[in-house]
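Here's a structure for you.
Only a single protein chain was left out; the remaining protein chains are all shown in position.
Per-chain residue numbering starts at 1, and chain names A and B are given in the order in which the chains are listed.
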Amino acid sequence: MRLSPVTSQRLAVGFMWLLTGITFAVLVFILAFILVHGLPHVTWTFLTHSPASMGREGGIFPMILGTFLVAGLAVLLAAPIGVATAVYLSEYTREGRLTLVIRFGADCLSGVPSIIFGLFGFVFFAITLGMGLSVLSGSLTLALMVLPTIIRTSEEAIRAVPTSYREVSLGLGGTRWQTVFYVVLRSALPGISTGIVLSLGRSISETAAVMLTAGSALRLPRSLFDSSRTLALHFYLLSREGISMPNAYATASVLIIAILALNLLAYALMRRFAVKVGH
Amino acid sequence: MASRALGAACMKSIFPTLVVLLVFGTICTGCRRTSERSVSLLGSTSIQPFAEMLAERYAKDHPGEFVEVQGGGSTAGLQATESGLVNIGMCSRSLTAKEALVFTSILIARDGLALVVNRENPVIKLSVEQVRALFAGRVTNWRDVGGKHGPIRPITREEGSGTRESFVRLVMGKERIAGRALTQESNGAVKELVKGDPAAIGYMSLGLVDKDLKAVAIDGIQPTVENVLADRYHLVRPLLFVTKGAANVAARKFIDFVLSPPGQNLLASEGLVKSQ
Partner (left out) sequence: MKRDKVIGAILLAVALSAITGLAIITVFIFREGVPIILRVGPRQFFLSTDWDPSLGHFGILSMMVGSLFVTVGAAVIGVVFSLSLAIVLTQFAPPGLSAALKPVIELLAGIPSVVYGFVGVVTLVPLIRQWLGGPGLSVLAASIVLGVMILPTITSIAIDALQAVPKSYLEGSIALGATRWQTVTMVLLRAARSGLVAAIILGMGRAIGETMAVIMVAGNALDVPRSLLAPVRTLTSNIALEMGYASGDHRQALFATGVTLFVIITILNTAALAISRQRAGKRRAT
C-alpha cells in the first residue's frame, strides 16, 4: 500500500509533534514531581537552620552556604583566569601550532567526565597537598573542571567579534589593550557571561567531583579548610539512604529553583548586553 | 581616561594573579590541619548514623567542640586515617594482621549482621548454607528456599565495605559473590532497594533494620540484640574506632565519651550491642 506524499507527511509530522510533546511532558513531569513534593517543605526555618539527626530534621543552611562557597569560589577563580587566557590566546598571540594544540587540549578537557576531575582532586588536592576534605579542595577541583569550558566559550565569543571593530579602534589611536578591553570584550560579553553562568550552574549541580573533595560534613563550615556538604550531595545522600524523603524533595526544590533562577539571569544578561552592543 | 584604563587593567589581570598567589599561600599553611581541627571521623556507613547521633549528643554536652562525621566505607575510613585526612576511622569489621600493625582500634560496640528481605516476601528463615548458595548464584529461585516462585535478586555492597567484608568472612567463606548481584554503596541504599523490590535480599547492619524490612532468622535464631548478647546469633561483627598511633587530645575526649555509660546507652538504645 503506497501512501501519498501528503499522507506520509501528515503521519511523519504528526509523529514528530507527538515526540515533541512527550519531551516537554517529561520535562514538566520531572520539575512538577520534585516541586510538588518539595515546595511545601521549603520553609524559612528550613532554609536558615542546620540539620539534625543526619538530616532527618532541621534545615539545610550549611548546605546552602557550602554550595555558595564551593561553586562560587570555583567560578571566582576560573572566570578571570579563563577569560584572561582566552584573551591572550586570541588577541596577543598569532594563530599557530601552539594555539591549535592549546585549543584542542581545552576542548578535550571540557569533555572529560567530572568524576575524573574528582579522582584527580581527591588524590592531588586532598591527599598529596594535604588540604583534606574541604571547601578549598572542592572549589579548586571544580575550578579546574570548568576552566577549559570558560576558555573555549570566551575564545569563541572573542573570535566572533568582527575584525572591523578592532581595526576601527586601532585606527582611532587605541592601544591593543584598550581595543581589547573597551571594544572586543564588551562585544563578546554576552557569550562570555553565558559561558560563566553555565559553568556556575554546572558547579552547583556537580556531585561526583565534590563527594570526595569537599566531603560530606553536615556542620556549618567555619573556614575554607572545613569539609562542607553541597545541596546536590545532600539531596543525593538523603534520597539514596532514605533518610528523609520530604527533606530530600525540599532540598532538590531549592536546588532546581536556584539553577532556574541562574539560567534566567543568564538569559536576561545575554539579552541586555546584546541590546547594548547593538547586535 | 588613562587611569581608568589602568584601574580596569589591574582588575582584569592582577586580581586573578593575586587570587592564585593567595590560594597557593593558603595551601601551604593549610597542610597539617587535622591536628588543629577538632574531631573528624570517616568510614563505615554502618557506624555513620550512630556516630552522627553521638556527635550531636557530644556537641550538646560540650558546646564549642566540633565533631565531623562522613561515610565512605570501612576501608576508606582506614585509608583516610592513614593519610591523615581524618583523626578517627570508622571500621565495621575486625582489622587484618597487617592493619593491626599500623592502626590502634577501639571497640565501641558490636553489631549483628542481618539478612533482610522485602516485607512481602513470605520467607522468614534461612540457613547459612542457603544464604551462601543464594549469594553465590547457585540458587536462583525463591521457591527453592521456601518462598514463592520467582527470581532471587541478591544485593551486595562495594568491596571496601566493612559490612561486606564481615559478610564474606562469616557467610561466604571461600565462595565468591555472584557477578550479577546488584551493588549499592551504603546500608541505607541497600535498605531502600530491598524495601522497593519484593524479590531482593541483602545484608546490612542489624542496628539499622527498621519496620520497613524483614530480617530473616539464620539457622533458626532470630536476629535480635538479645540473641547477639547471648551469643546465640552468630553473625556478629565489631564496630571499631580506629586511630593511627595514639589519638590526639580532642579525639581522645570524644572516644572516652563514646565508651562512657551515656555513650554506650545511646548506642544500645539504637539497636547496637554494648562493647563490654
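As a convention for this text, contacts are C-beta pairs under 8 Å (C-beta built on N, C-alpha and C of every residue); 3 or more make two chains touch, one makes a residue touch a chain.
The structure displayed is predicted, hence computed values, not measured ones.
Interface note for the absent chain: among A:Ser169, A:Ser193 or A:Ser239, the touching residue is A:Ser239.
Among A:Met211, A:Leu224 or A:Ile243, the one in contact with the hidden chain is A:Met211.
Residues of chain B in contact with the chain left out of this view: 5-6, 9, 13-14, 16-17, 20, 72-76, 78-79, 153, 158-160, 176, 178-185, 193, 196-197, 199-200.
As for the chain not pictured, it touches chain A at residues 5-6, 8-9, 12-13, 15-17, 19-20, 22-24, 26-27, 29-31, 33-34, 80-82, 84-85, 87-89, 92, 102, 105-109, 111-120, 122-124, 144, 147-148, 151, 175-177, 201, 204-205, 207-208, 211-212, 232, 235-236, 239-240, 248, 252, 255-256, 259-260, 262-263, 267.
Note that only the chains that are shown with their structure count from here on.
With centres set at the average Cα position, the gap from chain A to chain B is 32 Å. Residues 5, 8-9, 12-13, 15-16, 19-20, 23, 26-27, 30-34, 37, 40, 42, 48-49, 52-53, 56, 66, 68-72, 83-86, 186-189, 191-192, 195 of chain B touch chain A in their complex.
Residues 52-54, 76-77, 80-81, 83-84, 126-127, 129-134, 136, 140, 177-178, 181, 212, 215-219, 222, 224-227, 237, 240-243 of chain A are the ones that touch chain B when the two sit in their complex.
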